[in-house]
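First the structure, then my questions, so here it is.
For this view, one protein chain was removed and the others were kept in their places.
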Amino acid sequence: MSRYTGATQEDLREMLGAIGVESLEELFKDIPESVRLGRELDLPPGRSEQEVYEHLAALAARNRSAEDEITFVGAGMYDHYVPSLIDTLLGRSEFLTPYTPYQPEISQGGLQVMFEFQTAISELTGLPVANASVYEGPSAVAAAGYLAKLETRRTRLVASRGLHPHSRAALATHAAGYGMEVVEVPLDEDGATDVEALAAAVDDDTAAAFVQQPNFLGTVEDVGALAEAGKRTGALLVAAADPIALSVLKPPGELGADLCVGEGQPLGNRLDFGGPSFGFFAADQRFIRKMPGRIAGETRDVDGKRGFVLTLQTREQHIRREKATHNICTAQALNALAGVVYLSWLGKRGLVELGELMLRRTHYARETLGLEAINPGPVVREFAVRVPDLPDVMQRSRAAGINPGYPLARDYPEFSDGLLIAVTERRTKEHIDRLASLVGAQVPEGAPA
Amino acid sequence: MSRYTGATQEDLREMLGAIGVESLEELFKDIPESVRLGRELDLPPGRSEQEVYEHLAALAARNRSAEDEITFVGAGMYDHYVPSLIDTLLGRSEFLTPYTPYQPEISQGGLQVMFEFQTAISELTGLPVANASVYEGPSAVAAAGYLAKLETRRTRLVASRGLHPHSRAALATHAAGYGMEVVEVPLDEDGATDVEALAAAVDDDTAAAFVQQPNFLGTVEDVGALAEAGKRTGALLVAAADPIALSVLKPPGELGADLCVGEGQPLGNRLDFGGPSFGFFAADQRFIRKMPGRIAGETRDVDGKRGFVLTLQTREQHIRREKATHNICTAQALNALAGVVYLSWLGKRGLVELGELMLRRTHYARETLGLEAINPGPVVREFAVRVPDLPDVMQRSRAAGINPGYPLARDYPEFSDGLLIAVTERRTKEHIDRLASLVGAQVPEGAPA
Amino acid sequence: MTDDTVTVFERSRAGRRAFVAPETDVPEVPVEELLPGDAIRERPAELPEISEPELVRHYTTLSSKNFHLDEGFYPLGSCTMKHNPKLHERVAALPGHARLHPLQEPEYAQGALELMWNLQVALGEIAGLPHVSLQPSAGSHGELAGLLLTRAYHEDRGEQRTKVLTPDTAHGTNPATVTMAGYEVVKVGTADDGGVDLDDLREKAGDDVACLMLTNPNTLGLFDRNIEEIARIVHDAGATLYYDGANLNAVMGIARPGDMGFDIVHFNLHKTFTQPHGGGGPGAGPIACSDRIEPFLPVPQVVQRGDSFDFDFDRPKSIGKLRGFQGNFGVFVRSYAYICSLGRDGLKDVSEIAVLNANYLKALLAQPGIEEYLPIAFDRTCMHEFVVSGSGAKDQLGIKTLDIAKRMLDHDVHPPTVYFPLLVDEALMIEPTETETKERLDHFAEVIRSILEEAKEDPEVARTAPHTTPVRRLDEAGAAKRPVVRWRPEADNPGDPERAQKAPASGSGAM
Partner (left out) sequence: MTDDTVTVFERSRAGRRAFVAPETDVPEVPVEELLPGDAIRERPAELPEISEPELVRHYTTLSSKNFHLDEGFYPLGSCTMKHNPKLHERVAALPGHARLHPLQEPEYAQGALELMWNLQVALGEIAGLPHVSLQPSAGSHGELAGLLLTRAYHEDRGEQRTKVLTPDTAHGTNPATVTMAGYEVVKVGTADDGGVDLDDLREKAGDDVACLMLTNPNTLGLFDRNIEEIARIVHDAGATLYYDGANLNAVMGIARPGDMGFDIVHFNLHKTFTQPHGGGGPGAGPIACSDRIEPFLPVPQVVQRGDSFDFDFDRPKSIGKLRGFQGNFGVFVRSYAYICSLGRDGLKDVSEIAVLNANYLKALLAQPGIEEYLPIAFDRTCMHEFVVSGSGAKDQLGIKTLDIAKRMLDHDVHPPTVYFPLLVDEALMIEPTETETKERLDHFAEVIRSILEEAKEDPEVARTAPHTTPVRRLDEAGAAKRPVVRWRPEADNPGDPERAQKAPASGSGAM
């Protein structure tokens, strides 16, 4: 008997008796011998909690985390400080262990959290409707593509090259399923989406145009102009956005975006080597019945008391099956809880203070480094530069305990010497100055590693 | 306004108005100018959560903890594995944040935990009555001395040199207050308490005799014989005990001890550089009304429903004031909770399995090291050996990431080359073999550091 | 103030704060100099202003209105609500895991890659299919991956197939996934023994069929004895056989999908491998597949090179990426810890006890006093779960399955899954899981018995249940008719005690 099961020998006897069988074996008689495993699984034997802890701690020790080095890597996930109260609240079994709230009367906590989360996302994005979360950023972009298909019945999707490479990849992968073609729009020499090219790319069969604010290089896009260009032929404008950047940037909803989606990790979620986090999905009112995923709504109980329920479920797979607006079932409720707690912790003024601090440190970093900028225009939390002999510089910097950023070569061959540098409130002036001393322009060629 | 206070400017205005004063200043008018500070406190300004975290993390990083080295140091506190569910349960605000349960109707959780804790301690010690915790081990020994004084009105206390040095020190410090003299009984050549010497040391004015099981050197004492000798003249026999060792050792209560007290840290509490942990205090039934500290009792409510309350409070300071049996008020409830959860986690069989594992590893370690034993007799979790050129050996061992044990010189000048080595379930055979390769007898003289 | 339905937004008071910003250590350049005027946000997002103590209280109080697994029995059919070991939260929170950036070079993430590799190996062994991708975010995402793989596989062979078969007992995500993957759903009937109707299958398994999606044991909790014949039919038609792994908890170490003939499997790590549900996620839906499907797996794949590990992006036939980065690593950590804890013996024990518990509870419900009202659908030896029909209670007691479920809420147990699977009238789908004790199962049967007996006296109690919960039955129809999906100041006046009286219509999100 394992430490997680409770059946004692006595229980076993009584229970088999009540069932009316002789042995556990008998319970599996419906499984044809020919498909039985007939041997033990080829796995190690079970271990004590202590031994498992030691094993996983040893594995963890072989990773170099943001606790072990000063990292300027971002590119979609960022090393923000996660306040302690998030650990405390997410650690409460009341939030951690329930299933999706199918019984609203005993799930008001989770349902109200969803309602509050939707409100916060709606505020951030400037769009009236938000769902209770989707998986994460790039698949949220793909989900937006599917909504555009359902809405317009068109077959083309146009995506800026400023959209996160993973978002473009996920969009293409999913579109191959729902039968749509994805066309890419290039960046201009300032590292912003080429507005003319976008205008030219959309045609009468284009269901949606995708941009990202700020874009992958950190460039602040002219979303208004892109929306105008992208919606020229009746396509939807989908803006992927960094929720923290929306502290200081105009909400896409106010600039003509029909949908605003994105990666929620910066909002109180850990890096976790890429997940779990959450994706957010906000839309204009007219899409409310085409949204993917869970949506909590306010209502009353039979006594007139305020309460919350999962609503508009006729969109969903468990009711609508093949006609559902999306197949998502389990989403990211716990991560979304972290998101709304984080936003409430920051508060109306705190979010702006955080955004402005990041903004200023980002520009300070770019100036201090003094390297050739790939996107010289305004940036919010991230920027791209060209670094002469990047590999050596990376080497030297990492040897000094600083991870200077994400090399662009894999995703942008055109920027083979490009480095994407991200700043958060955890990267202080002192960190930035150390970075500059290692990779900055003034560093003498071939300085000692 | 700090992040922990809620008074906005508007609140301030309204509240001062309701009070009928102009300013906050006015509220302090009773404080004579002459004793006002009249300047700012000479402390740094407040900092953000993130900055405080970084500061404390930096301090923590400058300690070498049991996470950073393989430690064989014990001497009163031990590096046991603390199961994860203890973190989860102790982290629940419902346990973490309430005060002492003065309102039983809304404190049944805490009160039942105390009742369960008392039951577990009673089981371990073989004595019928246990309180809900005292501060920690050595002060629990001192508290036993005070009970002995109240009970016998005698003025002498006799303590074995096998009693933890801190217990002997705390006993002396407190006894100086309640006006008692402490006499020490030496150890015999086997590192056990000298029974004859104890018998000789107790006289008609002796209130209590103190022994420890196992003693500070790890020696398994003959508690039965010591009890007989110690109680010869009507003194109480107080046995300090290691609760984990009582997994395999006969409970002092079954061997004639009147009181059994000890340090609770080994029971699911962290090392925490020495505290907080808890002290346990168990006694024979006849002392129930002279016990120190809180005691939970079972009772019924007006509807006949089972419930728990703080009981026998007429012993306590808040009722009895100068006639109280002890001055303790705030004790160690949360740490005691960890203790009873830990014991329930181990369970009836698990505690024995743990004890036997430790016992076997301890003897394996002593044999494998092959050094001259200071206490050659039976030991349970700890043993003392003589180590030629101890300082160098310590050096070499620590350089290799192993903390070989606690040098006895400070507390036992007679064992200037003595090393006290502790084993827990976290110290594997492999750890022990590595220790042997560094400090064992077969290590060549002056091996390279 | 103490109205426990007040949102955090309504608790806001201008000027309060829980957050204090780190000092600005760089020049305080005006925002206007750093951003183009028309890009600057004009009005800040209306987030709550609240102190830390009140923020903690708000969410702590909300949490206490949730029923949860650490509180009691949670036999939600098809959801495998097993105990979530606390160790898993500890190891997932280790900074080496929790603060590891997803783009850290493999060289500096060897521990994480080894963990993923070990988990892949274990899942492959459990499924009997050698190739694993951990990338999908949940079960339904894994299903989508499975159909995208199927499409890629057929296209690679120059075949165009347009249909996917799903049994009428299938979970809703199956048909929904089929549509999203660009296929047409074709339903296959269920035979009298609860298994797939073989004749119907033979008839529909033409060369336009790309895949049959099946879960075995199926959603009735029954193991399909004809699984080999089914596999033969599907493969003869050139289609793939997809295994919806939501019910894997029944057969670990006993029978493997790969050995049954399945080509592709998804796992629900948040079911079988005990990732806590979090009130609706996160989860993870890794997939395992056979050699012929392997070339099409998503990128990147974790690969072993000598005794180190790396990501392989160079997979020309890959369907690409399903999401960002490598998947829900934090979930992998927990499920890997689970597999390490249980090991080969423990995993088999899990399935044996899960099946024992289900059959024992089924036996308890087959007693007079219950069975007349809740007859067992397809009464056979079940696997990890079973389905009863509320038809009897409806006809003889005048209480619906919904009423029984709602009345359970007053008894502090979570109701089973209701009204699913669809082909069972007034269905109650019961999955106790292996981590429940006999006492819990006995108690649950007693609760059902007492509800039925109470209904004989007075059905109204159940019809109007629950009576002891934070709220009672809620107006779901009204919520859907005039959806209020976010809080708005004009609708809800902060702290206004009368607010609870207001009609839900107010605050309608119309804009």
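By letter and in written order, the chains are A, B and C; residue numbering begins at 1 in each of them.
Quick note on the criterion: contacts are C-beta pairs under 8 Å (C-beta built on N, C-alpha and C of every residue); 3 or more make two chains touch, one makes a residue touch a chain.
What you see is a predicted model, and the numbers here were worked out from it, not measured in a lab.
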Chains on display which the left-out chain touches in the complete complex: A, B, C
Of B:Asp194, B:Asp242 or B:Glu263, the residue in touch with the unshown chain: B:Glu263
Touching residue (missing chain; options B:Ala207, B:Leu259 or B:Leu359): B:Leu359
Hidden partner interface residues of chain A, rising order: 1-6, 8-11, 46-51, 83-85, 87-88, 93
Touch list for chain C against the chain that is not drawn: 1-2, 13, 16, 51-54, 56-57, 60-61, 64, 70-72, 83, 85-86, 412, 435-437, 439-440, 442-443, 495
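One rule holds for everything that comes next: only the chains that are shown with their structure count from here on.
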Chain pair with the higher count of C-beta pairs in contact (B-C, A-C): A-C
Rounded Å distance between chain A and chain B, as computed from the means of their C-alpha atoms: 47
Approximate Å spacing (C-alpha centroids) for the pair chain B, chain C: 46
Residues of chain A touching at least two other chains: 49, 53, 83, 88, 91-93, 425
Residues of chain C touching at least two other chains: 16-19, 21-22, 52, 56, 60, 85, 87, 89-90
